[in-house]
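I have a structure here, written as structure tokens, and I will follow up with some questions on it.
Every protein chain of the complex appears in place save one, which is left out.
Chain lettering (A and B) follows the sequence in which the chains are written, and residue indices restart at 1 in each chain.
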Amino acid sequence: MHATFETMGTVVSLEWSGDEQALAAARAVFERADRRFSLYRPDSELRRVADGAVELLDASSELREVYATALGWRGETGGAFTPHRPDGAVDLNGIVKAWAMAEAGRALGDGDWCLNVGGDVLVSGQAASGAPWVVGIVDPADRASLLTAAPLVGGRRAAATSGSAERGDHIWTRGREGAEFVQVTVLADDIVTADVLATAIVSGGAASLDDLTARFDIDVLTVDAEGALRATPGMRELVSDSVEHATSAR
Amino acid sequence: MRRRAAVASIIASAGVILAGVQVGAAVTAARTPTATGTGSGSSNGGSTSGTGTSSGTSSGSTGSTGSTGAAKDGTFNGTTVQTPFGPMQVAAVISGGKLTDVKVLQRTNQGGRSIQISNQADPMLRNEVLQAQSANVSTIGGATYTSEGYLQSLQAALDQAGFAG
Partner (left out) sequence: MTIQNASRPAVSPSSAGQPSPQARFRRRSAISDLLVVIAWVSGPVAASLYLASGGLADVKDFGSFFTALGIVTGLIGTDFILLMLVLAARVPVIDRAVGHDRAIGLHRQLGKPALYLILAHAGLLLIGYGASSGINAIAEIGPMLALPDMITAVVGTALLIAVVVTSLVAVRRKFPYEFWHVIHLLSYAAVLFALPHQLSIGGTLAEGTVQRVYWIGLYVLAIGAIVIFRFGVPLFRSWAHDIRVQQVEWIAPDVASIHLTGRDLRALGAGGGQFVIWRFWTAGTWWHSHPISLSALPTDRHARITVRVLGRGTRRLTTVKPGTRVSFAGPYGIFTDAARTSPKLAIVAAGIGITPARALLEGSQLARGEATVLVRSSTDDETFLWTEMRKLAEARGAQLFAMVGPRARNSWMSQHDTSRGVTLRSIFPDLDSSDLYVCGPQAWAEAVVADARAAGLPEHQIHLESFEL
């Protein structure tokens, strides 16, 4: 079954096998997350905390947990990912979408489904035909066409893409004029990791790319301002042209 | 050095080291997955497998320096959580009623990663990548689009086809 709905400032596309209950459950997750974390809603919990109307200690454990997780990722990425805006204000936009996706995924269960929230993807099982779910990666230079595609198999259930061309509030490229990468796609086993690291690599550039690919179990495809590509060995295999390929040159 | 001082130093040093080992053993025994001498507070302990996130930092209270109001200033140690990368414990610093910092108390410094070290992203030629056909693709991944942006996106086209087919 297919469904789309709006939430958190973007559009969710859901394809799944099962009944309406799954859709309702997923919608509820996003609605709750939107109510809690959206900085655009004047009555969201995060808004009230940011304004000081609510003490952080009295905030919900979920909000505190998300914030703590975001701070943990700040440490892990050496500051390339940060929940703080340059003026010091707290902005959890960079993590709440993925957080909600992860929770929605838990609500959807272990069946076959493909969840796409504004371009970030989380899947379970396989597509209707028995083939794996395949994610197409948009060409940042021409948004109407695809760069390539990769199957989401093995320990790669999640695909998150960050772009500096379409900067969200949560990416602040560190101290450089132009971003090294205009688009970064990260495949990982969980969506929060994929999303955070995609953001971190856009922000931190090549140094973060090398550091984070070494330390985390992820595959990455990057596109720079000239359109040149870089890919980890695993990603190379996934997107590669030839069907029978020897092990990569590395 | 005088002999009396030397002997006393050796004995005292040995005693100090032994005491440290003993205390350490006791501390380690007490420090199992959740409780680490923190006060009340909800704790979401437990690890999520195979990921880098550690869930569950609760604010117990050890050492509050504020008054008896609702928001106490001070540093609050969370429970220790076992992550795939070792025990993780963070402390929340509250100042003026706001969360101003989160400190990592126990740095995870253990191995346990099974990631290949040589996961470097190397340049790749465009003609090496698979030429993707929309028909073979289940979903479109790209930088986030807004609700308005969705309407022009490939994902919208895919969704339309999916509804139709």
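Assume a residue touches a chain if its C-beta (ideal position, glycine included) is under 8 Å from a C-beta of that chain, and two chains touch if they have at least 3 such contacts.
Only a predicted model underlies this, so the values are computations on that prediction, with no experimental measurement involved.
Within the full complex, the chain left out of the display is in contact with A, B.
Note on the undisplayed chain: of the listed residues A:G79, A:G109 or A:G155, the one touching it is A:G79.
Residues touching the missing chain, restricted to chain A, are 75, 78-79, 207, 211, 214-215 (touch as defined at the top). Not every partner is drawn; the one left out touches chain B at residues 1-2, 4-5, 8-9, 12-14, 16-17, 19-21, 23-25, 27-28, 31, 62-63, 75, 77, 85-86, 91, 103-111, 113, 115, 117.
Everything below uses one rule, namely that only the chains that are shown with their structure count from here on.
Across the interface of their complex, chain B is touched by residues 2, 4, 6, 9-11, 13, 15, 52, 55-58, 61, 64-65, 67-69, 71-73, 75-76, 97, 114, 116, 118-121, 123, 127, 133-138, 140, 143-149, 155, 159-163, 165-166, 168, 183, 185, 188-190, 192-193, 209-210, 213-222, 227-236, 239-241, 250 of chain A. Considering their complex, residues 42, 44, 48, 50-59, 70-72, 78, 90, 92, 94, 97-99, 102, 104, 113-132, 134, 136-147, 149-150, 152-156, 158-159, 162-163 of chain B touch chain A.
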